[in-house]
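The structure follows.
As you look at this complex, bear in mind that one protein chain is not there, while each of the others sits in place.
When the chains are written out, they are named A, B and C in that same order, and each has its own residue count from 1.
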Amino acid sequence: MAKLNMVEAINLALKEEMTQDESIIILGEDVGRLGGVFRVTDGLQALFGPDRVVDTPLAEAAIVGTSIGLALGGFKPVPEIQFMGFLPAALDQIICHVSRYRNRSRGRYTLPLVIRAPYGAGIHAPEHHSESTEAILAHLPGLKVVIPSTPYDAKGLLLAALRDPDPVVFLEPKRIYRAIREEVPEGDYTVPLATAKVVREGDAVTVVAWGSMVREAVRAAELVAEEGIAAEVIDLRTIAPLDDETIVASIRKTGRGVIVHEACRTCGLGAEIMARIQEKAFLSLAAPLERVTGFDTIVPLLKLEDHYLPDAGRVSRAIRKVVRF
Amino acid sequence: MAKLNMVEAINLALKEEMTQDESIIILGEDVGRLGGVFRVTDGLQALFGPDRVVDTPLAEAAIVGTSIGLALGGFKPVPEIQFMGFLPAALDQIICHVSRYRNRSRGRYTLPLVIRAPYGAGIHAPEHHSESTEAILAHLPGLKVVIPSTPYDAKGLLLAALRDPDPVVFLEPKRIYRAIREEVPEGDYTVPLATAKVVREGDAVTVVAWGSMVREAVRAAELVAEEGIAAEVIDLRTIAPLDDETIVASIRKTGRGVIVHEACRTCGLGAEIMARIQEKAFLSLAAPLERVTGFDTIVPLLKLEDHYLPDAGRVSRAIRKVVRF
Amino acid sequence: MNLADFDPLAGRRVEILDIQGNVVGRDLRPADLSDARLLDLYDRMVYLRVADQQALTMQRAGRMGTYPPTLGQEAANIGSAAVLEEGDWLVPSFREMGAMLLRGVPLALIYMYWMGSEWGSHFPENVRVLPICAPVGTQISHGVGLAWAAKLKKEGTVTLIYFGDGATSKGDCHEAMNFAGVFQTPCIFFCQNNQYAISVPRSTQTAAATLAQKAVAYGFPGVMVDGNDLLAVYAATQAAAAQARSGGGPVFIEAQTYRLGPHTTADDPSRYRLEEEVKAQESDDPLRRVRLYLEKQGLLTPAAETERWERYRALVQAEAKKAEAAIPLNPDDIFDYHYATLPPYLAFQKDYLHRILAGRGEPTDG
Partner (left out) sequence: MNLADFDPLAGRRVEILDIQGNVVGRDLRPADLSDARLLDLYDRMVYLRVADQQALTMQRAGRMGTYPPTLGQEAANIGSAAVLEEGDWLVPSFREMGAMLLRGVPLALIYMYWMGSEWGSHFPENVRVLPICAPVGTQISHGVGLAWAAKLKKEGTVTLIYFGDGATSKGDCHEAMNFAGVFQTPCIFFCQNNQYAISVPRSTQTAAATLAQKAVAYGFPGVMVDGNDLLAVYAATQAAAAQARSGGGPVFIEAQTYRLGPHTTADDPSRYRLEEEVKAQESDDPLRRVRLYLEKQGLLTPAAETERWERYRALVQAEAKKAEAAIPLNPDDIFDYHYATLPPYLAFQKDYLHRILAGRGEPTDG
């Protein structure tokens, strides 16, 4: 079995699914000839032709808007937004239409499309290229939002997303696009949406993370393990709908929790997770839940960027704090 | 002193401040000749002329975008977005620029502008006219977000917003635009931003609300008062920055809390408030915090709309639940 | 009809019937628009006029929510949608009741929508019409996507996309038209220029002398048409459809009409336009033109005319009743259509609502 990084795993998923599902169309800026600025769609235009892997004009709202029309017309569009920082240009279409079509037509029209976007900081990219505004998407009814943290899951989740009858936003943590290699099988398998994964077991504290923060959470768990603290790490994988059952089950066991995200703290998804835990496992809580998050600031340009992102050190501090409470 | 409703109070604030601050320009769709679809800017074009109260083409992104330029050019623009449901069209400008200009230029350029928008459900308006997505705005660093719940506060908060050196989004709960009349002084006074207000004292439970939900919270407090439950009601008034001190002080006293909002539940501001309470007053909590919110659905069209909005009945149920815990 | 003959920059405009129902552009009349077909389309205009009046009546009586009348825009509605064929898509804005009816959307459904039920957008399976779209201009790219899909499938169909003069200012309109030019999607951008976007007159909407000339920016033809002239609208739209259908790419049509009524039932136009202006326009009634023409041709008797209006009044009343009777009040509907499968948290919220309603003694099963 080949060891792939996340870019390759996503590329493989697209290639395999486009081979067996002729309704899939990839469209976006630079996705064709160039193969995407991160090469996620590399080689696909050569394989499937310019009608199925389409370089579009520079217009995010129309990329999503025409995808809606393509979906209504029987295709399964997979629009790419080049960076999440440019997703706001398409947010109007997402908020007003993508997330609503099924409901406003009482099921008469559905939108099986998958919007892909690399997201997050940590690659020393220019201004507006480091955003992680996933909480905004998670606030919108009618959307599913998926964030893989490993190559294997990336392929399996993307295949599941491509087969889902409803619109999915598939956010790719670009910081770890090439950071992790693991065995990714060729051929068909899916990782179900809306199911979190316990990636490391422990009974002292629950650490919830997604995207590139999972790696930091696991490293933090390793750090504190040396001090005798057994941290359980949960990778959300899908942030909407949120698999709070898995989180709550873990908290019932550990009584303590740390939530990690790189997005801004205030009104980030961490708050929602804390709310759910509080609502569903109040009596299990032995200590206040802690959030380790990006600051409530714009992601700094590269010279100060590293100060922004939560890392294993910060996560381990929080773990110690809740354990010692 | 005249008894005014919220529309009149906002109109008065704009009129007075435009008289004394010649840099203020109102711009938006139908704000001039028509006086706005809710008449909030009624009469202002006649008073200040079409250069200061400007009917624009139908383009929300440009309304906010040119406001940025006007602000950089020395004016204080007050763009109106006709309904919050159409704010997403301007979100790109708000996310990428309005909230960032000061930071990205390290204070060289600032944007003293006030974006006004009526928001919320409850007036049986058509599709896309009932949105309350204030949590999205509260998630953005660099913005202030103000939501009055009474005519008096509306005027005082708007005057404070107009004098604030930073960008403010001023959301007007249109459901209560004309529902409440109270004495609103002519002339100068401000209600400071970022300060919540205890609108009713009590020691059994803290109820936090904003906008049109304050009225429901107070009514609920009245309902449960008959049962001997003394609920303290806090009107946030500014949701970003959040005055968590006032909330936490109250929770320290009551040990119980209910948060009420009409926006969707998941990743709504209620989650953030629960997180803050949990972080700052964990040991004071005698019961799980409760949220009474809009559902995680699109606001239904008018035939089912009333089922969507939290009301005094639902709030009182939640109050009883936390008190009896 | 040759679209190239109508360069908007040269001030040319498609016109066939004048305001008195006289034919001024005989050679432009499409061959397939027989007198019989014209009578049929006149029928459609009457149906629309009556349905519109009924909506206003119901709105005033509190039986309907905010409603945007089509009064004055009947020719633009009917003349355009009439050229569509089986398999073609229609993408409305929110002032195209006539076009939607013509393409098979039941009036009862349109009423249900404005009465405040999402079921009003649950069109029959075989009807290729998108739901009404409230956010101005956002539907245009959906239409381009539909046309694109049809092109990829080699369906040979066209997509007719409606929007107003105000919508031309939106970035969505620009991006969508630009995509259509680049991908040569078979669609028609049909702008009902009714001279106002709520209170904002056409002159404030853009400094371009005409809206039709905006097509120059996208490399495809734009054409002005007298939007109150059923025949002219038909002719121009048909020519555009023929071009699109044959792979010639999109066309922009500016139908110059006038909104005789308020923007919506919530609007008070007296605040922004003079009574005289409206009065002057009232003589230019799109129905009257066709009626006068048909009368001159001896195709319409006063008796037939009266019968026609009576017939549609009865039909419309029946549809209104049907709509009111058909609206389900089942609160489950709030939750059940967001996803193909109800997720657990929505099931919980649905259950909560049931409990609340049961506590109030309210039935929860519709």
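The definition used in the following text is that contacts are C-beta pairs under 8 Å (C-beta built on N, C-alpha and C of every residue); 3 or more make two chains touch, one makes a residue touch a chain.
As the structure is a computational prediction, the values presented were derived from the model and not from experiment.
Taking every chain of the complex into account, the omitted one touches A, B, C.
Considering B:N11, B:Q93 or B:S130, the position touching the chain not shown turns out to be B:Q93 (whole complex).
From the set A:I180, A:V207, A:I298 or A:V322, the residue in touch with the chain omitted from the display is A:I298, counting the whole complex. The chain that is not drawn here is touched, among residues A:E16, A:D55, A:E182 or A:D203, by A:D55. Although one chain is not shown, part of chain C still touches it, namely residues 9, 169-175, 178, 181-182, 184, 204-209, 213-214, 216-220, 249. In the full complex, the hidden chain is touched by chain A at residues 29-30, 32-35, 37, 55-59, 61-62, 85-86, 89, 124-129, 265-266, 295-298, 300-305, 307-308, 313-314, 317. Counting the whole complex, the residues of chain B in touch with the unshown chain are 25, 51, 54, 56-57, 59, 61-62, 64-75, 77, 92-93, 96-97, 101-110, 141-142, 144, 164-166, 194, 241-242, 244-245.
FYI, only the chains that are shown with their structure count from here on.
Averaging C-alpha coordinates per chain and comparing to chain A, the farthest chain turns out to be C. One inter-chain figure worth recording: chain A and chain C are separated by 40 Å, centre to centre, where each centre is the mean of the chain's CA atoms. Chain A and chain B have Cα centroids lying 31 Å from one another.
Averaged C-alpha coordinates put the centre of chain B at 36 Å from the centre of chain C.
Across the assembly, chain A contributes 92, 96, 103-104, 141-142, 242 as residues in contact with two or more other chains.
The multi-chain contact residues of chain C, meaning those touching 2 or more other chains, are 118, 135, 171-172, 333, 338, 345.
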